[in-house]
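Every protein chain but one is kept in place in this view of the complex.
Naming follows writing order (A and B), and every chain is counted from residue 1.
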Amino acid sequence: MSTGVQADPAKSAGSASSLTRRRPLGDRGFQVLALVAGLLVLAILIGIAVSTAQQGADWFSTAGFKGIFSTVWDVGNNQFGMMAFVYGTVISSVIAIIIAVPVSLGVALLLTEVVPRRWGQPIIVIIDLLAVVPSVVWGLWGILVLEPWIEPIYASIASGVNGIPVLDNLFGESNGGVSGASFFTCGLILAIMITPIITSLAREVIATVPAIDKEGAYALGATRWEMIRGAVWPHSQAGVVGAILVGLGRAMGETIAAALVIGSSVQVTSHLFVPGYSIPAVIANQFGESSGEFRSALIGLGLVLFVITIIVNLVARGVVERSARRSRGA
Amino acid sequence: MQFRGKQVVAASGAVAAAIALAACSSSSSSSSSAPSSAAASTPAASASTSASASSASGTISGAGSTFQTNFQQGAISAFKSVDPNITVNYNPVGSGTGRTDLYANSVLYAGSDSPIPSKEAKDVPAGKTVLYFPVQIGPIAIAYNLSGVTGLKLDATVLAEIFSGKITTWNDPAIKALNPSASLPSSSISLEVRSDSSGTTANFSQYLVDAAGSAWTLGTSSIISFPKSAHANDGGSAVAAAVKATPNSIGYVDFSTATATGLTAASIKNSAGDYVAPSSQSAAAAATHVTPKANLTFLTVDEPGATSYPITYQSWDLVYAKQPNANDAALLQAWLGYLLGAGQSLLTPLNLAPLPASIDAAAKAQLSQITS
Partner (left out) sequence: MAVVSDQPTIDLREPGGWRRSKNQIATVLMYVAFVIILIPLGLVIFEVIAKGAKAISWQFLTNSTIPPNVMPLGQGGMGAAVVGTLEITAFAAVIAVPLGILGAVYINEYGGGGKSWLSGLISFMSNVMVGVPSIVMGLFIFTVWVIPHGLTGLSGFAGSLALACLMLPLVIRSTYEMLRLVPDHLREASYALGATKSRVTLTVVLPSAISGIVSGSLLAIARAAGETAPLLFTIGLVESTNSNLFSGPTTALPSQIFSNALSPYVGAEERAWGAALTLIVIAFILLFVARIFTARFTRYAR
């Protein structure tokens, strides 16, 4: 019995089969189904961009590009400037990265280089547990437990740096004193939330470093730290940067924890221990009460957030995949 | 580690059983015994069972004023034993958004602390008449967080200057003049205000316009542009939470929420010259002086009377006179009838005040104007 279609020996198994060749209907149908499912990803992304742009157009037509850079947010007078929220998003995410990166990389290196495989399992379990705690629970803990506990600490730091030039601007008191709900608290909670992501991505990247380079370094008498600096780091540099960027994207988009602990105050200030606002937080808090141009402005903010996180993730993934390809080739 | 198949099956079986149990026990919501224990804890239980169940059944959605939150939630809970066939949901999104939801037909009734402002008149769908059903009266508390200070006294002028940012510290001479025996700190006043479109803001600012005269320059509206130093909060509960958590703060929030949060409220000087503390009784006293218009709208701020609390306000449930179908009309009549009838006895325990008898009667008579 000969089959209707002869497999081409030159093609590797698993490559795309043309839909136009004579194949059973169910087989072609399955391929179409799979293709549609795949295209859904693109459709959703395009749909998000288009629908938010449409809804935000109302605001954009009145405010224009100036609206994105204005810091005036006055709902009563229909003034919707976005800058304060962009600032808050960026600041809290940067704080999160500064705190999370050393910790995440430390744990990633601990897992890949230091700890024998058996003992690595419990550590991985702990990272998974950290990752699976819902963001609203972090927010609840943040607002009810962390904030009251950390406010006196902020107050003593603020009085400590009173008068010192740069530190006072960062950690000193603003006109309203310090607050438990602030940019810094938000950054802290975000750092806790993005650590598992950065750790697991960094682990993947570090694992692609060729063993031969690592063993070569040891063979030359390097200590473990010197091996990490000399063999692991050059190879995984780009990938680790990509992992950090993915974490940054996640921190920027985190909504609920930020909405609860950032303090809901529209202001642009260098002081970190005072309340602020971020894009996802203001959308979450004020969307239910918005209408007309206000709602359009909030959706416009959503679009701005979407664009920012897409760009960050594009760069991140591009960097990660390029470094992975390079080391696979090596 | 060996994970035997049996362990996997046991684990997934446990999860599935938990899901099934939860689904089964909550699907018996219509025959639940729990609501009767909820009703038993409110003193109005006996009153609520005297209302008879209507023939309508279904779900009503309402949204709006945060001032009505405690009343609506309590009434919804008690109403279950009165008429188990009707389910009510109320979303406290603020008066302004509630009205917008009504115009957009996403809700059947909107809770609003002020009548539809003139600039919103164009948003009402053409040909639709809105009926106002007053449902509750209550005080706006000026809540403050000052350690060692109780019985703070304030008047309209000082309030206006505090909330417009002219008075910035607690030991300002104007405040001291009204409270000679209080030890007021020199710290700055933290203002807690509303950021959302709020009937509480509208009525509070209306009071300041009426009673403080030229001392108040920010006008009256659902959203006021308070001074930059004021901290804006979404919703009455948020203001209460903020005042509770921030030392040396002061904010305006409905009294029901303030007391439930455990806040202290200031006594305000009324038009008769007496300093009156907010309470269910002082609000009811203010309401007795009110004469509503034909459409049952009125203002309760700055009413005369020695025992009247000057910053008293009211809230309405707004519905369209013409409903799309008979069932919706019947549902609304049953629900609003309960709020105006047996439900009024829920108000005093919540530190709100029931409607004066004449206004309540007029509102009940208006129920027949809901048609389909």
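Basically, contacts are C-beta pairs under 8 Å (C-beta built on N, C-alpha and C of every residue); 3 or more make two chains touch, one makes a residue touch a chain.
No experiment lies behind these values; they were computed from the predicted model shown.
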Return the single residue from B:56, B:76, B:189 or B:370 that touches the missing chain. B:76
Identify the residue among A:92, A:179, A:195 or A:323 that touches the chain left out of the display. A:195
Touching the absent chain when the full complex is considered, from A:72, A:98 or A:144: A:144
Note that subunit B touches the chain not displayed via residues 1, 3, 7-8, 11-12, 15, 19, 21-23, 25-29, 32, 34-35, 37-38, 41, 59, 61, 69-70, 73-74, 76-77, 80, 87-91, 104-107, 235, 237-238, 240-241, 244, 256-257, 260-261, 350
Residues of subunit A in contact with the chain not shown: 3, 7, 12-17, 23-24, 26-27, 29-31, 33-42, 44-45, 47-48, 51-52, 54-55, 102-107, 109-110, 114, 123, 125-130, 132-141, 143-145, 192, 195, 220-221, 223-226, 228, 246, 249-250, 252-256, 259-260, 280, 283-284, 287-288, 299, 302, 305-306, 309-310, 312-314, 316-317, 321
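One rule holds in what follows: only the chains that are shown with their structure count from here on.
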Between subunit A and subunit B, what's the gap in Å when you average each chain's C-alpha atoms? 39
Under the definition above, what is the set of subunit A residues touching subunit B in their complex? 74-77, 148, 175-176, 264-266, 275, 285-286, 288-292
Residues on subunit B engaged by subunit A in the complex (per definition of touch): 91, 93-94, 96-97, 100, 188, 190, 195-197, 221, 223-225, 229, 231-234, 238, 245
